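Scroll down for the structure; my scribbles are underneath it.
Note that one protein chain of the assembly has been removed; the remaining protein chains are unaltered in position.
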Amino acid sequence: MTLLHDDRLFPVEPQVRKIARALYDSVKGLPIVSPHGHTDPRWYAENVPFPDPANLFVIPDHYVFRMLHSQGIPLEALGVPRADGGETEQDPRKIWRLFAANYHLLRATPSRLWLDHSFQELFGITQRLSAETADLIYDQIAACLAQPGFRPRALFERFNIEVIATTESPLDDLRWHKMIRDSGWKGRVITAYRPDAVVDPEFANFTANVELLGQLTGENSTSWNGYLAAHRRRRAYFKSFGATSTDHGHASARTENLSQKDAAQLFDKALRGNCTPEEADAFRGHMLTEMARMSLEDGLVLQIHPGSFRNHSAEMLQRFGRDKGYDIPTRTDYVRALKPLLDAVGERPELTVILFTLDETSYSRELAPLAGVYPALKIGPAWWFYDSAEGMLRFRELTTETAGFYNTVGFNDDTRAFCSIPARHDVARRVDCTYLATLVATGRLAEDEAHEVALELTYRLVKQAYKL
Amino acid sequence: MTLLHDDRLFPVEPQVRKIARALYDSVKGLPIVSPHGHTDPRWYAENVPFPDPANLFVIPDHYVFRMLHSQGIPLEALGVPRADGGETEQDPRKIWRLFAANYHLLRATPSRLWLDHSFQELFGITQRLSAETADLIYDQIAACLAQPGFRPRALFERFNIEVIATTESPLDDLRWHKMIRDSGWKGRVITAYRPDAVVDPEFANFTANVELLGQLTGENSTSWNGYLAAHRRRRAYFKSFGATSTDHGHASARTENLSQKDAAQLFDKALRGNCTPEEADAFRGHMLTEMARMSLEDGLVLQIHPGSFRNHSAEMLQRFGRDKGYDIPTRTDYVRALKPLLDAVGERPELTVILFTLDETSYSRELAPLAGVYPALKIGPAWWFYDSAEGMLRFRELTTETAGFYNTVGFNDDTRAFCSIPARHDVARRVDCTYLATLVATGRLAEDEAHEVALELTYRLVKQAYKL
Partner (left out) sequence: MTLLHDDRLFPVEPQVRKIARALYDSVKGLPIVSPHGHTDPRWYAENVPFPDPANLFVIPDHYVFRMLHSQGIPLEALGVPRADGGETEQDPRKIWRLFAANYHLLRATPSRLWLDHSFQELFGITQRLSAETADLIYDQIAACLAQPGFRPRALFERFNIEVIATTESPLDDLRWHKMIRDSGWKGRVITAYRPDAVVDPEFANFTANVELLGQLTGENSTSWNGYLAAHRRRRAYFKSFGATSTDHGHASARTENLSQKDAAQLFDKALRGNCTPEEADAFRGHMLTEMARMSLEDGLVLQIHPGSFRNHSAEMLQRFGRDKGYDIPTRTDYVRALKPLLDAVGERPELTVILFTLDETSYSRELAPLAGVYPALKIGPAWWFYDSAEGMLRFRELTTETAGFYNTVGFNDDTRAFCSIPARHDVARRVDCTYLATLVATGRLAEDEAHEVALELTYRLVKQAYKL
């Protein structure tokens, strides 16, 4: 018995499956290029073993604990730390057993596929996780984790990762990145510039954050021009640690292109904590355009990840803090929202702005038509809840006819779950090959072209778009 | 010749079809559990024969007469009663002939499948309905209806209905339910609490309705606390007739959680007929939260059916009244709309709130992410216009990856068309098996798990969610 079906995610019709398999065979061994994600650089810096199966697979994975919680299991019982330091389950084996006994809740979800992939391919497990097999599998994983071959750097190499990006705040000192660089290890781990803390007036401690940005850069960051200069310097610092991109997770895709005078006034209000919600939103929107202009100077790729209603439950935010599975997608407009930025810089082919969405209705209606004409725009891959077999297939079906393949940028794993990285890239490769095989079988693409496109989607486009 | 294809709605690839058929064979004979619908309890109480084919299949079925009307056929010619008592066709055979001559208009609609299923399985008809076969089929159905085996209770038993819920207003005296109970018949027919008439300030005669609610319960229903107490009493009365759920069909999913003082003031304005549309909407929204709080006390499951623009045509509303096919879906927001209710009670696992939608874009973007984390939330099945082969498949494809199977609640037939009940449940079972078979064939679910899930989707989840 195995956990994984060899032909998983391929088309069911035998002739089309054969085409898909051939395409997949040609790309499955390519190195992983991971231009956007949230793994912890400390792992690669310190290279200490991962502690135990629960800490590896359950406690940090919001896909997993949100599903268990939705069926009434308290997050405390899954070991998720409380914001107030209150009591939570500390015994990883107990947490694992609870997870195992509820593993059926993940049936037909991407998490199930990622987990089974890790279990089988990484830890040699061939039995399905359940209450009965919980201890056996726990022990098997724990035994592996104690071996040198399962330390972060060894896994990095085993995963065949050519380059991976982490995400840091401008206020981060990048110490782990420094430590990686100084260690002489050859693994390529780069950072990315995520300035929410210093561009969002509603972010906790915004003013103090801006002041700290000034200290870090030696700029007078509480004046508008000094603030912009501080960003420029900090971006350069991030570039010196390999950064090729910035990333922005605003609640909407709103952009603005204010006069410098109006922007400066808004910035002053923001520093004094006097912005209305509308003004804070305008300021965030304007900063996207400023960031795009800096990208024209320094070449960093600009990623926009809008549309998440963060921390939807007031009670759970208070008890457990941010990023606990309560971020919910919302309807997102791009056509009107992006116009100010596009009018400013959208026609510049040397700029790359990558648009993501949590609103699949925008794929065919907005994102593909926009990316299909503006030289600066590209469409990011299926994201977050849509980073799944059905989600990725819908992404191709809804974008390709209008934006083609060449306005897309390959795959992002976007994960903090290190072991899931090979699984996620494998799913993306399979789904792309399924899509391409269907095009071939229905006379929409010649087979030799499909092979070329498979290589583009897996490897070339991501390197080109992210300048890696 | 037969009207029904044995393998209808199954996947077309032979190996996958085989898996689907095996799954279906394991669930097709399970009893029907119908937790939400609009059949008339009087049928089961009086058990008199259905009058004739037109009154059974055409006159009360808005799916059917709306389609014929869309091609220019006046509702009068189809025997649909006028609100003003004006003249309409009275000859059921004439109505039937008109229906038969236009049967092609229903091609590829769910109605066609439901009708053909009833014709063949219930009435033994094997010829397609058309102008030519109209009289023959009319006579055959009419002959059946005269037999004891076609009376409501006999059909109920033949349909293998384990339990069916009807829907009543709090102002209903439940006389037919009483009569059923007193009759000693063993068929389980339960009611459900649908309080639109007494929670919607814009409902016709709202104030009089609230007063009547007071008379029925002995509470001072025109004071805010008395009004809430009256609801509690009436819910208890409905529970004594088997009710396990309440149902709410507001125009949006808006909820509010006002202070008791503000709610009481709004209630007073509503009673005096002084609410602005916005205030009426806020009051409806607040009442959802009150109902949820009562559900925490008495255990009734709360169903929210939002998003229908009712009675879209002013002219047709005036001529024919409500429920004549002019209810049109609208875009519906859940993420912001439900937050007040969810902040109040969303984390309570002992509460069950079932969300329905007429806006399929919310499946993957809002409903699955919400139900996939909040313990109190479940997603209702594909509803109304989406209670169809394509609609139900989209439902699974768009919800499962994020919410899994266990945050769904089985099937609702939601119908007043009694004979369509077996057909509708059969379609749901087939589509679910088709979805599961595709998962199996593409390595996303093991076959033994698929069999277990098929049973859950058909029988177990609905009983559990609705406490039946």
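For reference, chains read A and B in written order, and residue numbers begin at 1 within each chain.
By our rule, a residue touches a chain if its C-beta (ideal position, glycine included) is under 8 Å from a C-beta of that chain, and two chains touch if they have at least 3 such contacts.
Because the structure is a prediction, the values reported are computed rather than measured.
For the options A:N407, A:S420 or A:T458, the residue in contact with the chain missing from this view is A:N407.
Within the set A:D25, A:E297 or A:E397, the residue that contacts the chain not displayed is A:E397. Considering the whole complex, the residue from B:E87, B:D182, B:E278 or B:E315 that touches the absent chain is B:E315. Contact between chain B and the absent chain runs through residues 4-10, 12-13, 66-67, 69-72, 104-110, 112-113, 128, 309, 312-316, 325-326, 328-331, 358-361, 385-386, 388-391. Seen from chain A, the chain kept out of the figure touches residues 11, 13, 15-16, 333, 335-336, 339, 342-343, 346-347, 349, 361, 364-366, 368-375, 377, 397-398, 400-407, 438-439, 441-446, 449, 452-453.
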